[in-house]
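Below is one structure; the comments refer to it alone.
For this depiction, one protein chain was excluded, whereas all remaining protein chains were kept in their positions.
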Amino acid sequence: MPRVVSKNSEKTDNHLVNVLQIKDAKAGRVRITLIDYDESNLVEKEITHIQECKVFREKQTVTWINVDGIHKLDIIDDLGRIFDLHPLILESITTKNQRPKIEDFGNYIFVILKMLHYDEKHARVNGEQVSIVLGHNFVLSFQESKGEVFNPIRGWIRNNKGKIRKMGADYLMYSLIDAVVDNYFVILERLGEKIECLEEALVNNPKPETLGIIHRIKKDMIFMRKSVWPLREVIAALERIGSPLIRKSTQLYLKDVYDHTIQVIDTIEESRDMLSGMTDIYLSSLSNRLNEVMKVLTVIATIFIPLTFITGVYGMNFRYMPELESRLGYPGAWLVMLLIAIIMLIYFRRRKWV
Amino acid sequence: MPRVVSKNSEKTDNHLVNVLQIKDAKAGRVRITLIDYDESNLVEKEITHIQECKVFREKQTVTWINVDGIHKLDIIDDLGRIFDLHPLILESITTKNQRPKIEDFGNYIFVILKMLHYDEKHARVNGEQVSIVLGHNFVLSFQESKGEVFNPIRGWIRNNKGKIRKMGADYLMYSLIDAVVDNYFVILERLGEKIECLEEALVNNPKPETLGIIHRIKKDMIFMRKSVWPLREVIAALERIGSPLIRKSTQLYLKDVYDHTIQVIDTIEESRDMLSGMTDIYLSSLSNRLNEVMKVLTVIATIFIPLTFITGVYGMNFRYMPELESRLGYPGAWLVMLLIAIIMLIYFRRRKWV
Amino acid sequence: MPRVVSKNSEKTDNHLVNVLQIKDAKAGRVRITLIDYDESNLVEKEITHIQECKVFREKQTVTWINVDGIHKLDIIDDLGRIFDLHPLILESITTKNQRPKIEDFGNYIFVILKMLHYDEKHARVNGEQVSIVLGHNFVLSFQESKGEVFNPIRGWIRNNKGKIRKMGADYLMYSLIDAVVDNYFVILERLGEKIECLEEALVNNPKPETLGIIHRIKKDMIFMRKSVWPLREVIAALERIGSPLIRKSTQLYLKDVYDHTIQVIDTIEESRDMLSGMTDIYLSSLSNRLNEVMKVLTVIATIFIPLTFITGVYGMNFRYMPELESRLGYPGAWLVMLLIAIIMLIYFRRRKWV
Amino acid sequence: MPRVVSKNSEKTDNHLVNVLQIKDAKAGRVRITLIDYDESNLVEKEITHIQECKVFREKQTVTWINVDGIHKLDIIDDLGRIFDLHPLILESITTKNQRPKIEDFGNYIFVILKMLHYDEKHARVNGEQVSIVLGHNFVLSFQESKGEVFNPIRGWIRNNKGKIRKMGADYLMYSLIDAVVDNYFVILERLGEKIECLEEALVNNPKPETLGIIHRIKKDMIFMRKSVWPLREVIAALERIGSPLIRKSTQLYLKDVYDHTIQVIDTIEESRDMLSGMTDIYLSSLSNRLNEVMKVLTVIATIFIPLTFITGVYGMNFRYMPELESRLGYPGAWLVMLLIAIIMLIYFRRRKWV
Partner (left out) sequence: MPRVVSKNSEKTDNHLVNVLQIKDAKAGRVRITLIDYDESNLVEKEITHIQECKVFREKQTVTWINVDGIHKLDIIDDLGRIFDLHPLILESITTKNQRPKIEDFGNYIFVILKMLHYDEKHARVNGEQVSIVLGHNFVLSFQESKGEVFNPIRGWIRNNKGKIRKMGADYLMYSLIDAVVDNYFVILERLGEKIECLEEALVNNPKPETLGIIHRIKKDMIFMRKSVWPLREVIAALERIGSPLIRKSTQLYLKDVYDHTIQVIDTIEESRDMLSGMTDIYLSSLSNRLNEVMKVLTVIATIFIPLTFITGVYGMNFRYMPELESRLGYPGAWLVMLLIAIIMLIYFRRRKWV
């Protein structure tokens, strides 16, 4: 029943809160593409009437239907009816910001994952929900908006590159998941570069903004972990699930993606450790600079305050001050002041303040 | 035997300490409502004499009795006798601030959960205990005070919306739990908005109060986690329990609520990470401002202290001071002072303090 | 062989170190009370000669022997011989500061727990070891000193209140454990009140002592956790142990105590989270106050240091200083100084330091 | 093949790095003592020729051979040949700084543990490796250097105290392990006393060295945990291993040692929590003292800087300054200065700085 909640949560765009919202893409058109292939044949078309899909369902060839845009509930519902999907699945597909999960319904397997993009403009990581249904000889995939992550796979199918045309629908699903996970590495690399820049900036020229940027990257890392951590379980479940829909030969490939998700998680944890170490360095560099400032003030003040006192003494207007009358008074005063200054400087040099 | 303890703990209203107390709602009336339905029939009434419930127990229709107010022990006891509840359950229902838990007594299942409200006035999250008993064809629900969270469910039953009228008592219990969990998202969203505001305030204008507000939200998050964490286990147990009271078809829905509780927990952990990052930023902004203040003081002081020393020198009253007699004395002094000031400024500019 | 160690560790009274010591109660008398009951009969007496217990062992009534004071090894040894206890148990009973544990010897079960007291005078939590032996129709309990926690249970037995007289020795043991656990809530409440006071003090008037008090409460929380955490496992083991000494009906009650220990642990963890948040607030309030102090110093110093320089200039004794001769010199100097002061104040107002 | 590494790691004496080194005791003699006993007979002798041991191996009495010094590889090898030990064991015995572990070779069990000493001179905890081989009717024990921890056991055997002479080789091994674990408590007590001293020092008179001492104790705690944590698993394995070499009656005693190791671990964790709390207190006391220092400076400076400005004003040499001529000028100036000082003091009193 999450749809109830979702209505009043549309306004905010925060990672934390938008847990169940349905945010309609503005004026978004839903685009449905179909690729139907086996080793020797290939059909690729854009679907305009959802009932066109029906024919392909019966065929023994692998059918991949990709839906860009999940805001038109009626289209999803129609597709669900053609492929006999449970209503809860249709609800899951159209409810954004769900946790990656897998559900095995016997004659099809339903997987939700998170595709991530690095938004260079706002310097933050964005997420998009991808739902995949694997059935007998068909794969349905749903994206929130048109993306480019699946394009290489389309290319391999078109050009019969690699073994994708020789394998079944399960290998196609593996390829989709693998494309999503590979994309995580691209983002990690982008964030890693930013961390490296920050590390250099910390040493050479720490600024008040630095901590804000560290915090921003930390948030991105938390967001990524939230996406990848459950994905690990999802892929492990896919491997173990023992469904007839997933062949033995594909399991080996799934184990490979599994290893990649572990690597992503390792890298995220590593970065978080590193980032908290950087916070310490930043805070200590602030202290160091305060120390520097205070040393300058202290050195100047402690040298000149006693000297000024002496000038004050001989600026007094008492009638009877023997020193004032003496010829040696003025040079003597200078001598005393010089001595004081030198002693002070020696003291500061010993303490390594100068 | 917790009732022994509870008596002397009524005075305090602290999350930490009121673990077992019974705090009587002031002058609270107990309100009992009964809804009895199947697909075609519906009876809805307010119960004044507890014995009225007896008739409905025997009927094959689904009976939902909701009790608002748990401070009148005799009413709970009477109800317990009608539905054959174990004395320990009755004690649990009337003892506030219990940990969410599930107990399977064979012919009925007993569940305790925590309903949360965001109290805008005191800007804090409050909790209320909800106890649910699921038996054969009946559901009993107990709330500490009259709330509105279950109203949509009443509406669906009245208007025969969704499939609730077609399903059994187990689906009704699922709906109640789902309503409670969905409400958590509303609160998380409210807290998320506050965190977002704080983040902006931290960057633009950090104030001493900020850390207090962060601490307040942290406390709310700890309080929520304490409520949701055991709930996760409760729902998992409900799924696995294998009780004949819970049908196969409902288990799928329970899995859905389970996923939602995980999402709530994820979001809480995420927020806590974020909040502790914000504490760091706040502390560093304090240091930064101290640095700013000290720099201003140091620049002003280190420029003027030497100059004042020079004026002090020529304010001395020695009889024999050759400079004083010279026509160039006064402009010369100004020149020296200007030079010192300029050298100092160049030094500070190099250090980027000006 | 812990007795070897214990001898040279008597001097210290520290939570950390007194892990195995036997600290003789000063001039303590051992007091042994016996209560023997079934539903209709009740014998209550103070034992002076340990052999009096023998008669009660044979009877089919429930016999509860409570020993206050564990420093007289011969008494414990005699009792052990009458009830056929293993030497390791006798050693455990007389060795203070053991970890809560359970051991099942077949014909009796041995449990060690920790009774806690809040010592208002030293404002700290103290612990006392309680050992319980549950055998067929008898319960032996050993306390370090005379306490009042078991008094309500004595009252219930005497006045035949509740079902305790109808139940067996296992229910008696449950009641003793429950009394100990309920007492934890009282202490948590006391500590919770102190935390609440501290929180207010932190906001209104933080003092150097505050952190000391936070540390003190943290230590108490660590001490409590050390006592309660293993108790949780002990009670879980009691539930699962499948001993014929523990009836089915009592297991339900044990589950209830188990839930309470979990709640105690939750509350302890919650408090610790809260306390570490409070340390942050305290430290930041120190920084805030330093900032305040420094701002005042900086404002005063940066306004008056330039002004004092100007007065210094016109206090110089150069013979040729045109300004000194002018009628407008003095008011002009005032004007310049006022201007400087105003500009400074505007600058500080902009920076929000005034 | 760790011997390869060990050669070039002899120079350092750091807990962290000396993981596999063999550090020859300087000019150390290897001392081998043999005790052979049953309930009625006792032979105790120092072994000079390793072949003397052979006779005792065949006897049905319990034979305990203790080797002080593990740097003479040939002696260990000879002994290994007599008792049929696997080469890997001999390597383990002579390789220092191994992790506590247990290995069951069927006809003998091999255990490595860590004996700890508190080195009062350097105020640090040192470790020494103890290897124990339990076979049928024999126990071999290997220490790095001559220690006193096993002396009480020798005493019990000589004087037939306790049941050690009545029990088998397994009980002897238990006694050795128990002696090692009991010694941990002595060290914990010593460290606990130091922590208590530190706590008082923190409150009354924190010094820069304090944090160094805290760090030193933390290191010791980490070192102890590294020794005790795997020991826990070793003893648990000994209990569970189901080897015919360990009798049922001894298992009860092993459970007792197991409980003690848990207690040691608990105490270590407790101490570490406490120590990190103390670091916070120390850091805050530094801040507090800085605040104190700054308040004194600020109060003195802000009171006298304006006053000095006023004296500066009337120290100017303008020809036309009406106040200077007035009889009330001087007392008036004093009045103004007193007023300013009083206003400042009231302001500081309000802010609680004075």
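Points worth noting:
To keep things simple, chains are lettered A, B, C and D as they appear, and every chain counts its residues starting from 1.
Just so we're on the same page, contacts are C-beta pairs under 8 Å (C-beta built on N, C-alpha and C of every residue); 3 or more make two chains touch, one makes a residue touch a chain.
No experiment lies behind these values; they were computed from the predicted model shown.
Touching the missing chain, out of A:L85, A:L297 or A:A333, is residue A:L297. Note on the undisplayed chain: of the listed residues D:L34, D:I262, D:L286 or D:L345, the one touching it is D:L286. Although one chain is not displayed, chain A still touches it through residues 152, 175, 178-179, 182, 185-186, 188-189, 191-193, 195-196, 203, 252-253, 255-256, 259-260, 262-264, 266-267, 270-271, 273-274, 277-278, 280-281, 283-285, 287-288, 290-291, 294-295, 297-298, 301-302, 305-306, 308-309, 312-313, 315-321, 351, 353.
Residue positions on chain D in contact with the hidden chain: 1-2, 4-5, 8-9, 12, 14-20, 86, 88, 98-99, 101, 103, 208, 211-212, 215, 218-219, 222-223, 226, 230, 279, 282-283, 286-287, 289-290, 292-294, 296-297, 300-301, 304-305, 307-308, 311-312, 314-317, 321, 323-325, 327, 329-330, 333, in rising order.
Going forward, only the chains that are shown with their structure count from here on.
Its C-alpha atoms superposed on chain C, chain A is turned by 145 degrees; the angle is given in steps of 5. Mean C-alpha position of chain B lies 26 Å from that of chain C.
Of all residues in chain A, those touching 2 or more other chains are 315, listed in ascending order. Viewed as a network of touching protein chains, the structure reduces to a simple linear path.
Pairs of chains meeting the touch criterion: A-B, B-C, C-D.
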